[in-house]
Each structure stands twice: as C-alpha cells, then as structure tokens.
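Note that this complex is displayed minus one protein chain, with the remaining chains in position.
Chain naming follows the written order as A and B, and within any one chain the residues start at number 1.
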Amino acid sequence: MDFLFLLELFINGLNTGLMYSLVALGITMIYKASGVPNLAQGAMVMIAGYLLWATIALLGLPLWIAIPFVVVLMFLFGLAIERWLLRRMVGQPVLMIVMLTLGLEILLRGVGPGVFDAAPKRLDLGLGLAPLVVADVFINRAYLIGAISAGILILLAAAFFRTRLGTKLRAVSDDHVASWAVGISVERAIGISWGIAGVAAVGAGTLWGSVQGVDWTLSALLFPAIAVVILGGIDSLLGVFVGGIIVGVLGSVIPGYLDPIVGGGTRDVVTSVLIVLTILLRPYGIFGREDIERV
Amino acid sequence: MTKRTKLVRFTAALAAVCLTAVAQAQEVIKFALNHDFTKVYTFGAVEFSQGQRDYLTLLNEEGGIRGHRFEVFVRDHGNEPQRGIELYTRARDEGAVYFMFLSTPVANALIPRVLQDRMVLGTPLHGRGDAIVGEVFPYVFPMMATYWSQATRLLQYIDDAQGGLKGKKIAFVHIDSPFGRDPIPLMQKLAAQKSFELRTFAYPSPGNEQSAAWSDVRRYRPDFVFIWGAGNSQIVSVREAVRNGIDPAKILSVVWLAETDMKNLGESTAIGIKRAEVVPSGRNHPILQRILQKVVTAGKGVGDPAVVGNTYYNMGVADMLITTEAVRLALDKFGPPLTGDKLKAGFEMIRNFDAEGFLPPVTITEQDHQGGGYARVSQWDGKAWVPVSDWAASYQDLVWEEARASAAKFQQPQ
Partner (left out) sequence: MFYRQSGIYHTRYEATRRLWPIPFERWQVGVILLLVLAAPFYLSALYLQSYLLPWLIWSAATLSLTLLMGVAGQLHFGYAAVMAIGAYSAIHLVRFGLPFEFAFLGAGLIAALIGCLFGAAALRVKGLYLVMATLAMQYLVDWLIINVPAISGGAHATLQAPSARILFFSLENDLVRYYFALAWAVLLTVFLLNVKRTSFGRALVAIRDKDYAASVIGVNPFRYKLLAFFTSSFLGGMSGAVLAFCFYRAVTPEQFSFNVSTQLVAMVLVGGLGSVIGAFLGAGFVLLAPMILTNIVAMLSDFGWLNVSVNLLSHLPLMIYGALILGFLLAEPLGLAKIYDNIRNYFLVWPFKHSRR
C-alpha cells in the first residue's frame, strides 16, 4: 500500500514535471540561440491558452483545427517579438534585455485578460476525469497525455537540431560572430528560435489550460519552468527533459511524505532547496555547458 | 418696514430655506468600491463589482435614500497594499464615507488607517476574521459570516443532516496561504470537542497542481472533504477530488465556488457538491427582479447581463443592501451630512434586517460586527445552487472565543 502511494506520487510527479518541461522548452530554445533568458515565456503560454480558447469558443472551430491554427499564430507572434523588440536590443547589456522580457510579460498580462475577460475560461480537450487505474495507482489522464506530448515535443526539438536549419541554430548558439562570418543569418535563426518558443507555448498553454482553466495564472508557470532549466542546465534539451523529471518527481514525492509532518505545502520549498543545492554543487546545471571565462 | 418689503423678505427667507433643503436633498453619498480586477481576485471581482454598482443604480433610479443619491469610485488596486492606500486616501479626501476593497492584503493594510481616520471599512468575505469584534475594530464591518463561521456552519450541517460528527474523518484540503490556514485552529478545537478526526492537507499556492495532496487524501479515506481555496485552485481541487473517486456530495467548499467556477469546471462534472453560502444565488427575488427591470433592461447596468443573479453578483448586491440600510438608519437618526462616525452608528443600529427575505436576518451591534454569522449550505444540481439547509449561525461561542483571543493580540502593542 505504502509502496503504491510512492509509485502514484512518482508517476504523477513524473507527468507534471514533464509538463513543466514543456514551458521550460521555450526558455531553453531562446537561450540556446540568443543567450537571453525569456521571462515572458509564462505570459506567452497564457496568450497561447487564450488564443486557443478564443478560436474554439468565439470562432467555433473544432479542437483539431484550432490547435494548428494557434500554432501558426504563435509562431508568427514569436517571430514578431524578435523582429520588433529583441532585434533592436542587440548589443545592449543582457540584463536590460531581461528587463525588456519582463516588460513584455507585464504587457501581455494586461492584454490577455483585458481583451478576453479576466474570469477563468474552460478549455476542454475531451479527456474526461476518470483516472487510469493500475493496481490502485490512479494516474491522471490529462497529466499522462501532457507528459507524452511534452516528451514528443522535446524529441521533435532535439530532432530539429539535426536538420539543416537546426545545425545553423546550433552554430548561432555557439558563436554569433563566427556564424555571421560563414554566412548564416543570425537574426533569422534567433527569430526562428522565438517562433519555436511560441509553438512550445501552445503545447503548454493547451495542456495546462485544460488542467486549471485559462486565465492569467498560466503565466505563473514561469517559476517551475525556471527551476527546471536551472536544474537541467539552461542550454541543454536533455537538461530540460531530465530537469523536468527531477523537479516533478521530487516535488511530488517529498511533499507527499513531508507535508503531513510539517503541516504545509512544501513543494515550493523542495524546489527552492533543489535549486540552491544544484547551484552550489553544479553551478551550470546537470547538463549545462560551463562557460570558460577569460580575463 | 412696509408690509411689502416684509413679504419680500419672508419669501426670500423661505426660498433660502427651501434652497438649502433642496441642496441637502441633492447631496450625494460617495462610496469607494475598489477591487482587484487584475491579479488574485479576478475570478469574481467583476461580478461582485457589477452587483454593487447595479444595486446602487437601482436605488438612484428609485430616488435614492431620503433624497440622497449615490456615487461610486471603482478602481483597480491589483491586490497591492500601496495602491490600495493611495485609492483610500484619494477617495477619503473626495468625501467618500464607505470603503470596500475586496482584498485581504489591502484591507489589512488599511485597518490601522481607518481606525485612525474614523472611516468605515467594509470587509465582507475578506480581511481579518477577528474584525467581528466591534470593541477592537470599531470602524471595520465584516457584516457577513466570516470564514470561521462558514467552517462551523458546514460542520454543524454534517452534525445535523449527515449523520453526526462523532467519529467522522474530515479532510481539510486548503491552499497554503494565510487565507487557507485561517479556519484550522478553530476546526481543531471543534474536533476535540465533537470527537471527530481532522487532518489537513495543504497544496502550495497558486494551486494549479495539487496531485500529491489528493493522492494522500484518497488514502486517508475521509468521510467528508473540505476544500478551502478560491478561483482556479478550487477548480483544480474539485477535478482532483472527482478523479480520486471522492463522491461530490461529500465535498464541502468555502463560499468561493460559484456558477462561473462550475461552468469552468464543466457543469455536470461535480453534481451534488456542497458549499457554504452567505447570500442566495439566482434571480428569483423582488430585489433582483427590480434590478433586471429598472437597471439591466433599461440599459443602465454595467457589464454582462447574463451574470445577474450569480453568486458573486449577489454578494455585491448584499454588501450594498446592508450598507445602504446603515446609511438609511444613520440619516434618519443624525441627518446629513453623512460622516464615518454616523455611518458606523448606522451600521450598529441594524436589527434583524433581511432585505425583503433576500438575506438571513442581519443584526449588527457595537460588539458584534459580523451581523450574527448566519450561513447555510447549498448544493449544485447541474444548473444552479439549491439550498439544502436553513440559515443558521453555528458554534458562535467558539468563533467568538477565537476572535476575541486574536483581537486581543491586535491590541497588544498599543
């Protein structure tokens, strides 16, 4: 019985962790290409959720058309952000670019609920509430499908880096100037990375929107996503995958046993301690690349 | 002095008297009804505010109170204390007499200020639970059953209608914030007294992911589950409860679970779920009918007509019903112009006010600012909330003991 409890915590944690990875994927994509940590990724997830809700509820499109439609919209949206905001900040201190993404987050936080109404919206994927029961272990169907989709998307992203365009992106993430020198359009590569981040946001927005409803709180997914990237290493796709699993599993199993003793929700504490420990032991995350500094 | 000039003077004097009378009749009463439209309270703030404003529009349409009309300031404070303080000071300087912010952090930051300025702060369904102690918080009026009274009412309901409390296992699943932890000490006391078993399960704020807590709840095999959250976290709680095979009829919620949330959840997802309520929902009441007739159909309403009669909307109406009753009593006794002190006294003169049967009987005294602490239990039938118990105030001795102890701590530093 107790073992089954552990197993259930483990599986649900695994699944939610992978769903956090989905949010984290966008951050990693952008960081890999341009070295900018995108603090607006949570807000992009929220916007994707709102757009999907609006396409279904207001335009009346069925889900399977709505998702590709929103994917295209968000890809263009990502491109637009890079073209109109980020590109103009090239060469400025990274901290100021981070501030820019924070400003973008505030703007989107106003636009989403302002335009579509702040009350929570329902996004039904037709998954039903009945859990998948395996020997008294209740597995949340929505989370399971979320985890599978997250896994697929991360695999796709990894595969993408093996294509011609992906190779260019890798070159860009390695060295901007050298890429320029061999004729790669760095701007376009960074733009595409923002577009892909937009697409990842659709995945996260759809799954999390179906779990908790669509409203501005989707943008609060930024914090667990950041925990994932820090743990795994911000420039590593494998890190996103493994980091998500670790954050999810430990954030589910430890509170499962600790909460009754402490009498409080300890998940954020576990995540925080995890981050601090990671940073103290492995400053560049598990799979992150260590920067070599020269004086 | 000729007769004629005398007459002229008399008429002039009369005219002057009439004019001042008219001027007095036209003096508007200003309310500051600010909300958090953009952050934590987005789940209900728009409806709540709409209810408040629509009811005041109705009063204005019907000629106001003793000829006084109402004017409202409605602003967004984004749940940030410093913005709430700015809005409070601004409205105070512009002559507002009643303040309501529907945000616990803002209300808590304002309490020292209203006590100093002698201004009336309404804290229905938010703020400190111990503000019901009128001696310590003379200018703060929760005016409806607090979270403590809601928790005790739900327990009383189990005791009366669900086979007694003795020996039952109750799981209290709450958001890990001061609001979520609020009723725990009280419930623990009752658990000892009524010999039932209480276990608390916390999920971290903002509550969009609660699976770990609910896996544990299922294994606890509780007889009843209390869910204590608001907005999205309530929706996730109910989903997780249903997913973990808990019978919706055994789930009891705090007051924050309404039509909007059920729509978001899927209307047929949790048929039978119960909640504490302090105001009825629905449109079948003369007051709401009048609002529909004179305000909404006349095109003077603010916002979506579809939400009229929703729980959060009716909470806003109820807040204004009680407050305008206090205004009426204060004006009758002291006459204009209305001040904070007069309004406070007006509130404390409310006796058995039930607003044509819309509310449970509200009695506010100098000691009791809760209005009696009446609440009832209602059940979701797939379309609407149907009451399954009467209005009653439960275990108020315990609530007051807790409130007095807590209020004494508030006074301590002074």
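The rule is simple: a residue touches a chain if its C-beta (ideal position, glycine included) is under 8 Å from a C-beta of that chain, and two chains touch if they have at least 3 such contacts.
Please read all numbers here as calculations on a predicted model, not as lab measurements.
Participant: Report, in label order, the displayed chains that the undisplayed chain touches.
Facilitator: Hidden chain, whole complex, touched shown chains: A, B.
Participant: Among A:L58, A:M96, A:A135 or A:I261, which one is in touch with the chain left out?
Facilitator: A:M96
Participant: Out of B:E27, B:D76, B:D160 or B:D368, which is the one that touches the chain we can't see?
Facilitator: B:D76
Participant: Give the residue, chosen from A:M74, A:A118, A:V214 or A:I245, that touches the chain omitted from the document.
Facilitator: The single option touching the absent chain is A:A118.
Participant: Tell me where the left-out chain touches chain A, residue by residue.
Facilitator: Contact residues on chain A toward the absent chain are 37, 85, 88-89, 92-96, 98-100, 102-111, 113-115, 117-118, 223, 226-227, 230, 234, 262-264, 266, 268-269, 271-273, 275-276, 279-280, 283-284, 293, 295.
Participant: Since one chain isn't shown, list which residues of chain B touch it in the complete complex.
Facilitator: 35, 37-38, 46, 49-50, 73-76, 78-83, 85-90, 93, 104-105, 108-109, 111-113, 128-130, 176-178, 181-182, 185, 302-303, 402, 406, 409-410, 412-414
Here is the rule we use: only the chains that are shown with their structure count from here on.
Participant: So the centre of each chain is just the mean of its C-alpha atoms; given that, what is the distance between chain A and chain B in Å?
Facilitator: Each chain reduced to its C-alpha mean, chain A and chain B end up 38 Å apart.
Participant: How about chain A: which of its residues touch chain B in the complex?
Facilitator: My answer: residues 1, 5, 8-9, 12-13, 16, 109-110, 113, 117-122, 124, 129-131, 138, 140, 143, 208, 211-213, 215-217, 220-221, 251-253, 255-256, 259-260, 263-268.
Participant: In their complex, what parts of chain B are in touch with chain A?
Facilitator: 37-39, 42-47, 175-176, 199-206, 208-209, 211-213, 215-216, 218-219, 231-232, 235-236, 239, 242-245, 260-261, 263-266, 269
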